[in-house]
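What you see is the complex with one protein chain gone and the rest in place.
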Amino acid sequence: MKLADIARELGGTVEGDGEIEIESLEPLDQAGPRDLSFLSNPRYAAQLSGTRAAAVILGPSVKGPGCAVVRVDDAYLGFAKALALFAKPVLPAAGIDAAASVAPDAEVGASPRIAPGVVIGRGARIGARATLHPGVVIYPEVEIGDDFTAHANVVVRERVRIGDRVLIGPGSVIGGDGFGFVPLAEGGVWKMPQVGTVEIGDDVEIGANTTIDRATIGRTVIERNAKLDNLVMVAHGCRIEEEALLAGQTGLAGSTVVGARAQLGGQVGSAGHLRIGRGVRVAAQSGIANDVPDGAVIGGYPSMEIGLWRRVVAATRRLPEILRRLKRLEQERAPSSRDDV
Amino acid sequence: MKLADIARELGGTVEGDGEIEIESLEPLDQAGPRDLSFLSNPRYAAQLSGTRAAAVILGPSVKGPGCAVVRVDDAYLGFAKALALFAKPVLPAAGIDAAASVAPDAEVGASPRIAPGVVIGRGARIGARATLHPGVVIYPEVEIGDDFTAHANVVVRERVRIGDRVLIGPGSVIGGDGFGFVPLAEGGVWKMPQVGTVEIGDDVEIGANTTIDRATIGRTVIERNAKLDNLVMVAHGCRIEEEALLAGQTGLAGSTVVGARAQLGGQVGSAGHLRIGRGVRVAAQSGIANDVPDGAVIGGYPSMEIGLWRRVVAATRRLPEILRRLKRLEQERAPSSRDDV
Partner (left out) sequence: MKLADIARELGGTVEGDGEIEIESLEPLDQAGPRDLSFLSNPRYAAQLSGTRAAAVILGPSVKGPGCAVVRVDDAYLGFAKALALFAKPVLPAAGIDAAASVAPDAEVGASPRIAPGVVIGRGARIGARATLHPGVVIYPEVEIGDDFTAHANVVVRERVRIGDRVLIGPGSVIGGDGFGFVPLAEGGVWKMPQVGTVEIGDDVEIGANTTIDRATIGRTVIERNAKLDNLVMVAHGCRIEEEALLAGQTGLAGSTVVGARAQLGGQVGSAGHLRIGRGVRVAAQSGIANDVPDGAVIGGYPSMEIGLWRRVVAATRRLPEILRRLKRLEQERAPSSRDDV
């Protein structure tokens, strides 16, 4: 693809030779003379001068390294758009494979791509252009919109509802039983039936081996455009509002709400029955034990305002020193007031 | 279903019109005029007065909101029993689907429901009324009791033994290799063969995408009525005693014992070769590095007695203040004794 054509798709301009033929996109340190690269993270700025790339995508204020430059407003977004030009998606063959099992009364929309080993249960309804990779299991009475993609071995339990353009990574489980047991006075436990469901909005993306439990009653909700990474755990009755981002291995206990556009780092944990406000940002590995107001930035276990947390972290490393200084002050007191330490 | 009939099943009494026809169970804030709701968590008491429900399940001391009331000893248990009346479980068709692969010498008990894509290996023995959803893989020589349910894509590795009435959620793996490698003096590592197995007792329930590793030798044991949530990791040689509860994303290193009726919150981690005592309760995200006595309540990383931990948490937030106060005390000393901070 010609560099000038790429630049036009990106809404950018070429500085240098627009006739260069680009074969691939590569990182700065791996790119060769037929590759396009980019710089958006200043951490890698030192790699720019040494790159062997034919051309680089750069934002407004960054000096080029000598090769051709595609100048754009946002180098990271420009790179994303360029990648989309070079992506070669892999799809199952058109149609419904003979080695798939589709219930007679299930409805599958136009132009499906349904791979071997897929199972679609009774009364399920799936929209147009569904792409179901091998081993996907859709339980009975599920409803799914158009342009659905489920990678291999995804499981969608009964009666779950899924919107349009949803993408689910391999091995994820939507609609598993919530974890609820009632301790009995005479010993033992009574399983709380989980008769609710999960509702997933349009344009949601879910990673690999993530689990989203169905509600005890009512619905667990993942709103439009929310994005969940791998190995995330969403317990029964949670609501993830629109455009929220949950990074890998994060877990939410039951009935917690994550506000719109909130961003949770990896391995974050939240107690149940909380509200994490809109636009909240949570540092990786934090533990959330209380409601979090809109727009807060928090970190720590238990979590606190991020500035306080940073000061606490710095002071924590000085705890042994604090003990020494405290002891010294005590020893300097009049002998009569000393106590054992 | 008539309200009076529901109340009888729950062992409760109706206050108001027992002839009301109930269609569904819903949360207080979503229930409508043909729904039954409940209040057990005082956190939601404010929703009671505003509910549009036809009736509510309440414990002994809670004042009704004006609609009909089903009065029971334990509102949460009453609600669980009511849910069971309204649950509509979804099962694979009776029999063994033609698209399942069952080894000729495998034994499957009476009245199975075995879905498409299920694979049962040589010499496996499965009891009566087994429900195996699509994609379940039972390796050779597995032994399973009666009334077994495995949701889609569950994997049970070779020679694992499972009791009666066990329920395993989608994607969970029972009997994977333990993680053991012996570093060699000359470099490299030697894989420790994992020739033991896993033994799961009666009435155990396991969530989605959880992994329980087989023992190096001997057995990893999950005792009767223990309940494990999603994405839990039980390493080789652990023993989870009866009625223990492990919440989501909790992980145990090898050969650790979790005592009967212990409750581990979400994302808890434990070192290996420990004993966590009977009835111990562990706060979410705690890290357990030592044996824990029976009945202890602990939290923190590393974990400590919960009361101490709460005081530590409160004091931790004051660390920057502690440093300031310490410095001030030092500055107030006679100039001759000062040192740099």
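When the chains are written out, they are named A and B in that same order, and each has its own residue count from 1.
We adopt the following convention: a residue touches a chain if its C-beta (ideal position, glycine included) is under 8 Å from a C-beta of that chain, and two chains touch if they have at least 3 such contacts.
Predicted, not measured: the structure shown is a model, and the values here were computed from it.
For the chain left out of this panel, the touching residue among A:A115, A:A130, A:V160 or A:V221 is A:A115. Note that of B:T51, B:T131, B:T216 or B:Q263, the residue touching the chain absent from this view is B:T216. Contact between chain B and the unshown chain involves residues 99, 101, 117, 119, 121, 135, 137, 139-141, 153, 155, 157-159, 171, 173, 176-177, 179-182, 184-185, 187-193, 195, 209, 211, 213, 216-218, 231, 233, 235, 249, 251, 253, 267, 269, 271, 273, 287, 301-302, 304, 308, 311-312, 315-316, 318-319, 322, 325-326, 329, 332. Where chain A meets the missing chain, the touching residues are 25-27, 30, 41, 43, 74, 76-77, 79-81, 83-84, 86-88, 90, 97, 99, 115-117, 133-135, 151-153, 169-171, 205, 207-209, 225, 227, 229-231, 243, 245, 247-249, 266-267, 284-285, 301, 313, 316-317, 319-320, 322-323, 326, 329-330, 333, 337, 341.
Please note the rule applied: only the chains that are shown with their structure count from here on.
For the copy pair chain A and chain B, the superposing rotation over Cα atoms measures out at 120 degrees to the nearest 5.
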